[in-house]
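Rather than the whole complex, this shows some of its chains in their spots.
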Amino acid sequence: MHVRDTKLTVDDITGVVGIIPTPSIPTADQPGTAFSVDLDEAATLADAMVRGGVDVLMTTGTFGECASLTWDELQSFVATVVDAVAGRIPVFAGATTLNTRDTIARGRRLGELGADGLFVGRPMWLPLDDAGIVRFYRDVAEAVPNMALVVYDNPGAFKGKIGTPAYEALSQIPQVVAAKHLGLLSGSAFLSDLRAVSGRVRLLPLETDWYYFARLFPEEVTACWSGNVACGPAPVTHLRDLIRARRWDDCQALTDELEGALETLYPGGNFAEFLKYSIQIDNAQFQAAGFMRTGPTRPPYTEVPESYLAGGREAGKNWAALQQRYASLAVSNH
Amino acid sequence: MHVRDTKLTVDDITGVVGIIPTPSIPTADQPGTAFSVDLDEAATLADAMVRGGVDVLMTTGTFGECASLTWDELQSFVATVVDAVAGRIPVFAGATTLNTRDTIARGRRLGELGADGLFVGRPMWLPLDDAGIVRFYRDVAEAVPNMALVVYDNPGAFKGKIGTPAYEALSQIPQVVAAKHLGLLSGSAFLSDLRAVSGRVRLLPLETDWYYFARLFPEEVTACWSGNVACGPAPVTHLRDLIRARRWDDCQALTDELEGALETLYPGGNFAEFLKYSIQIDNAQFQAAGFMRTGPTRPPYTEVPESYLAGGREAGKNWAALQQRYASLAVSNH
């Protein structure tokens, strides 16, 4: 169980870090819609995450539509999630904006609303080099000293990978407790970044990479991130239990199952193409899985080739089947 | 002289479209600075542009730090510029944000403040394909029907070039009167985009490309954009007069002079590298030219290799010399 104080540390980030979408109402794709969030469903979803065994909750990343929510919507959504979670697990609220001062202002307000920490990508109008990245996170950490930070390392969104030397510097900032990482897709960078942070920051691979890194570095890679939890968290919490039990062969088998279920998510197997439309494709996946209720995506991220959506829906249905299988299982530690 | 009504058309966009930075106070680089704009200097600069012969004014693009101004600052700055210009030339206010609804909300407010039109880049967290781009501008145009739009086609900032088919579609939107274009740097795209818009949208090349396109298409390429006007507008207004007089050899000579003055702006001749730091480098250029007064850049765009700044400063000084030479000249039409 998580016993938390005012400030979270790296040790509070273990297990499944679930990232949730922002449920939308049926007219959310219209620019004339003033308030597009389905707050009832938001509360239901957040509660379902906690009851489903997710260990840490994060909101308003890419598919959480941080970019296309109004500030008013974002506040209401985070407040709703925080209330629904009711302190049972830590909540990190997404506070990525176009500049340092806006992120600080939002971060303060989200802290007042009860978020335990912030999930922050850097401004992306121009790219930032490693010196710029480190200064950005340092400025935020100093201005919002009572909130923990999860660094959002998404090279596609933020125009470049955070370099290994920057990871070393970021790991010296006390508030930086974790980083959402590209994992295997970053090539050997996960390994060098892991070395650089030296246990001071929890590097989070995707759930489908988790087993590999956990087996190789069981003391350090004790958590993963997952957006698929919104299609049902049981497959991922099951994987967590298998990893903790060091049942490696079962981990490999479940990882293969997850990979198989998600095979159609990337159009033509092309991850770069997926990244261009990830908001739209992930939304189709969530809708098809049926674990949560959500409407369309918000403008401008509404256009997408129909065949890409079909791939997302198939992945969603496949995951729903896994959810059904694993929801009733508990891992015995033998 | 521009006689303007409620709505501008493509014919209102001729001559020099000057884009100005947002003058900053000395502590603008500190994230704790609540209000970073030097409004006095903003008024002075806007007035100097009009008196210097600039034909259209645009604000808050990339080096205008649209990204790193607070919304409060942006409103104050635009209101100040509009007041200083006092209807003498059209003013387009930058309204790029992370989503459609925020751009619409900002656009409405900037219209209330007196801006004649909006200078709008698309949201850039994820890239938009041509269908997404067209829908975005259509949504904005429909929601802010009384304002003219200048499309901001900056492939580096907004993750991709606007395609020629999208230009064709955008040119069907009545409010879209111009596009800030990459010009020669886009390869043959300027030519195909020019064909696609068929006179319905003014494509604006950079001032150093203007002569080439104006000579080839004198009826269509009747305007350019320039950020260097903030180092002194005379070289560019002089070029405009030479182009209008069809004194082509003089145009080539002046173009070569401008190119020569700006040679050190791109680090190692590398435009891609310049793009990563254009806010910081342009600021150094403006400061060194001394035509206007400005402080440091705003966070997070504050870090930059020192040698890059040196190149920017040299370009600024070179331009200042040209400003001095051309400020007193008038072009006779012989």
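Per-chain residue numbering starts at 1, and chain names A and B are given in the order in which the chains are listed.
In this section, a residue touches a chain if its C-beta (ideal position, glycine included) is under 8 Å from a C-beta of that chain, and two chains touch if they have at least 3 such contacts.
Here the structure is a predicted model, which means the values were calculated and not measured.
**Student:** In total, how many chains does the complex have, if 2 are shown?
**Tutor:** Number of sequence copies in the full complex, not just those placed: 4.
We adopt the following convention: only the chains that are shown with their structure count from here on.
**Student:** Which whole number of Å gives the spacing of the CA centres of chain A and chain B?
**Tutor:** Roughly 37 Å, centre to centre.
**Student:** In their shared complex, at which residues does chain A touch chain B?
**Tutor:** 31-33, 62, 66-70, 96-102, 104-105, 122-129, 131-132, 135-136, 139, 143, 156-157, 275-279, 298-303
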